[in-house]
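Every protein chain of the complex appears in place save one, which is left out.
So, chain A:
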Amino acid sequence: MEYLDFELPIKELEEQYDRACNIGEESEVDVTATCKQIEKKLKEKKKEIYKNLTAWQRVQLSRHPNRPYTLDYINAICGDTFLELHGDRSVKDDKAMIGGLGKIGDQSFMFVGQQKGFNTKTRQYRNFGMANPEGYRKALRLMKSAEKFNLPVVCFVDTPGAYPGLEAEERGQGEAIARNIMEMTRLSVPIIVVIIGEGASGGALGIGVGNKVLMLENTWYSVISPESCSSILWRSWEYKETAAEALKLTAEDMKKQKLIDEIVKEPLGGAHSDREGTFKAVEKSILKSFEELKNLSKEDLISSRMDKYLDMGVYKD
């Protein structure tokens, strides 16, 4: 397990706890009381830390190296029923964007989502979760297929941004994202979006238009990452914490601004500290959202989705 700077007191207590247990095992000393005490302290410390996270700390948590990624969720939720589908039918199979069919209970869903890697090799293979135009086009192809067969769509968003590359521009990164956003506004099946990590700008919105948009507790979603914002507006990377606060990019802030629909609580200590618990929470939220959407007519699904986005924006008249 890796620890973020503000998690270090937790690491210390966990090490203390392990040491105490070891002493207990190796000697005759009864350490149960001590262990219990440390355990209690640990829980209190976790509560204390996680109840008072700053925006920047949430950004850090959203990128925690042990945080579950898209395929982890899908495999945990769908098990053997997941059938991955590849390709944009045009240029390439984008490894940073995955998709396929799977079951939750008796219901088939079409899943799409950005995929990050879990070590250096797979991070490169997945291009750090930064999709190229072909990734967005693959996602759209799969969503269209879901629409054809009247299946609901679930999108997992976790990207530091769409890939800013030469070839990405040649193949029309902007066009690909634009097309997805527009087509998603008028797709005739339920779309449930879950921000599971980073929701960076157009790269996120390119698979992010939905009837229900959920954000896990320790994720961020905004027009730019705090680092880039800091470097552009403050002309230095030093102001990322300030930028993170200013951007109002946490789940709570996004909910307050009515830009997302729901927050999915993470287990104490964050998604990475209890992956199974996180998978369960996400599965439950998807099913709850689907229950609310499944009986809506195609027309209502589209018009309510369109109205939701039409209402966004703050201005003086």
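Criterion: a residue touches a chain if its C-beta (ideal position, glycine included) is under 8 Å from a C-beta of that chain, and two chains touch if they have at least 3 such contacts; residues count from 1.
One rule holds in what follows: contacts and distances are computed from a predicted model.
Q: Which protein name, taken from UniProt, belongs to the chain you can't see among "Acetyl-coenzyme A carboxylase carboxyl transferase subunit beta", "3-isopropylmalate dehydratase", "Probable peptidoglycan glycosyltransferase FtsW" or "Spore germination protein KC"?
A: "Acetyl-coenzyme A carboxylase carboxyl transferase subunit beta"
Q: Out of A:1, A:83 or A:306, point to the residue that touches the absent chain in the complete complex.
A: The one listed residue touching the chain not shown is A:83.
Q: Per the definition of touch given earlier, which of A:21, A:76, A:91 or A:302 contacts the omitted chain?
A: Among A:21, A:76, A:91 or A:302, only A:91 touches the chain that is not shown.
Q: Which of A:103, A:179 or A:248 touches the chain that is not shown?
A: Considering the complete complex, A:103 is the one touching the chain left out.
Q: Provide the residue numbers of chain A that touch the chain removed from this figure.
A: 81, 83-94, 101-103, 106-108, 134, 138, 145, 148-151
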